[in-house]
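Of the protein chains in this complex, one is absent; all others appear in place.
Lettered A and B in written order, each chain numbered from 1.
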Amino acid sequence: MENRGLQALESGVIQKDLCTSCGACLSLCPYLQSWRGRLVKLDNCDLTEGRCFANCPRTRVNLEAIHQEVFGQKYLDIEIGLFKQVKMARASSPDLRKKGQTSGVVSALMEFALKEKVIHGAVLTHRTPDHLPRGRVIRRPDEILSCAGSSYVAGPTLQALNQGPWDDTDRIGVVGTPCQVLAMRKMGVSPLKKTNLADRVTLIIGLFCTWALTYEPFMKYLKTRVNGASIRKLDITPPPERHLKVITADDHTWDVPIDEIRPFIRTTCGICLDMTSELSDLSVGTVEGVQEWNTVITRSDLGEEILNRAEAAGILETQPLPEENFKHLKEASLLKKRRAILTLKQRGELEDGYIVLSHELIGQILSEAKEAES
Amino acid sequence: MAFHKDPWNIIITGVGGQGNVLASQILGQMLVQQGYIITIGETYGASQRGGSVMSHIRVSRKGQFSPLIPEGKCDFVLGLEPVEALRVLANYGNPEVMMLINTRPIYPIDVIAGNAAYPELSVVLKKIQRLSRRVWTLNATEIGLELGDPIFSNIVMVGALSALDLLPLHRKGFQDIIQEMLPPHKLTLNMNAFDRGREAVQELPLLPTPHV
Partner (left out) sequence: MSVLSKDSPGKKTLFMGNEAIARGAIEAGVRVCAAYPGNPSSEIIGSLSQVAEELGLYVEWSVNEKVALEVATAASFAGLRGLTAMKQNGLNVASDFLFNLNLSGTKGGLVVVVCDDPSALSSTNEEDSRLYAKMCDLPLLEPATVQEANEMTRWAFGLSEEMGVPCLIRSVTRLSHARGNAELGRLPKNLPIPHFDTSRPIVPQPVMVTHKALHDKMKKCQDRFEESAFNLYRGPEKPELLVVTCGPGWMYVLEALANLGVEDRAGIVKLGTTWPLPKSFLAQHLKKANRVLFVEEVDPFLENNIKEFCAERAAELGAKTFLGKASEDLPNVGEINPDIVTRAIQKVLRVSYEPRSSQYAQEAAEAASLFAPARELGFCAGCPHRATYWSLKNALAMDGRDGIVLGDIGCYTLGVRPAGFEQVKTCHAMGSGAGLANGFGQFERFGLDQPVLTVCGDSTFYHAAIPALVNARYNRSNFLMLILDNSATAMTGFQPHPGTGRTAMGPEAPVVDIEALCKSLGTKLQVKNPFDVQDTMDAIYQLLQDREGVKVLILRQECALVRAKRQKALYKILVDQERCIGQACGCNRRCTRIFKCPGLAWDPATGKARIDEAICTGCGVCADICPQSAILKETV
């Protein structure tokens, strides 16, 4: 019988270096652990059907089925996925704006959702002092800020979702990257759905993402790059600069050109087709060239509702997104899809990879996506 | 009692830790006191750690024999564990062999871990019956547990063997040996175990079809 458990996860994902470190396979059983950004297998498991395999965003994805389950319709909008609105937004509170990565929108929305009891707990990403991202369950709105700020390093946030602890009636909100969102949606259509938390995750805020870095080698490199100083903050400046700003404990800022850190981009990011978290309730990202505002895309009824309510309550301010920015957003998103398809093709996984796309879809993407000039 | 075959060969078989060696020692000494010449060959050592163990006992009026029984020459198997009793027949069994078996299984590690199956006891006993002349059984471990320690199962088996009247193994002889070998406070429990074995042993009805 075909194995759809840990053995298949190992051969199909882990050994092919496709793990995204989303954490969806962790804290389900004692055999898989995450240690310093690495997936560690402690023992073999011979089950032919396992939640680790079912939850994993890099095992077979039936995009149509998921889209139908989440949005009740076919997958049509190839540029940035299904959306209701695309706006610019920022947190009204200067405090949140300062502590958040860009403009505190994600923190503000989650804090609001908790306060309004739309959710009872939020699964966010917290960084340890040595920049290792881990999931954390937040039940109190005033604790949100402990998880503010982006991480360029992939971390197993969903481990905290699986771990909880949760009460039987808890509604859960999660902030995640596209692969983490995909994992949660897979849980929603999994044959083992009864034993996972998919039904309780009622609010998903997805983040824009182009790629993520592998923790240990990246940190090792960075440490030598800053001559062993203690690193306080990391920030990737938007185009056209494209630097990694490293702020060390002595308040010195180091500018590391992006090309130096490209070797640490995870292999699995190369086959990812989703830049804007197309399966979330709402998605949040930067606005190119605009420092203090985020791009917000609402996709589901709940996503739309939360954004409107937050604005009405004065938590957020919104503005229309300029047409030029919207155009660039769509182009960037399509470009990521195009690159992913070409990489899948190169790996011989176009027909047989983790996600099966129809020929039309592939053709559409390839024809509409344009490489940047430079 | 006189028996026509000399040497008469007994194999005590079981799993390391069941008290195989003590049982062979006791039987051997009991028979030496009856004037027999006894040779015993033991396999222990690393096999104690959960492995199969065997004692080969050669009972003779004539002299010493090889401490290992030659192929196919076993006359009696005292099986402290069911599949071990079956296992020894592969090399040492023959159609005339008689068997006394403790029916309580000890699961090998691979069975516990789910990598191998332990056969149904009834299947094992049927196979054994086909490959032997007479078979007696009892759950000696259960009796041992009732007496306070499963280790008494080997003494229970010695008692059971004595009840079969195949060899001159008497209660008094057993008591003498126990008193010589073990400290005084252990006597009562061992005598109880011996007696319970005598009571509990039962012969399996012969198979209707002729055996091999």
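Keep in mind that, in the parts below, a contact is a pair of C-beta atoms (placed from the backbone, for glycine too) under 8 Å apart; a residue touches a chain by one contact, two chains touch by 3 or more.
Treat the numbers as computed from the prediction; the structure is a model and nothing was measured.
**Q** With the full complex in mind, choose from B:11, B:86 or B:193 the residue touching the hidden chain.
**A** Within the whole complex, the residue contacting the unshown chain is B:86.
**Q** Tell me where the left-out chain touches chain B, residue by residue.
**A** 15, 17, 24-25, 28-29, 32, 37-47, 49-52, 64-73, 83-84, 86-87, 89-90, 93-95, 104, 106-114, 116-119, 123-124, 127, 130-131, 141, 145, 150, 180-183, 212
**Q** Pick out the residues on chain A that sit against the missing chain.
**A** Touch with the absent chain occurs at residues 5, 28-31, 33, 35, 38, 40-47, 49-52, 192, 195.
One rule holds for everything that comes next: only the chains that are shown with their structure count from here on.
**Q** Centroid from C-alpha atoms only, then distance chain A to chain B, rounded to Å. What do you get?
**A** Computed value for the inter-centroid distance: 67 Å.
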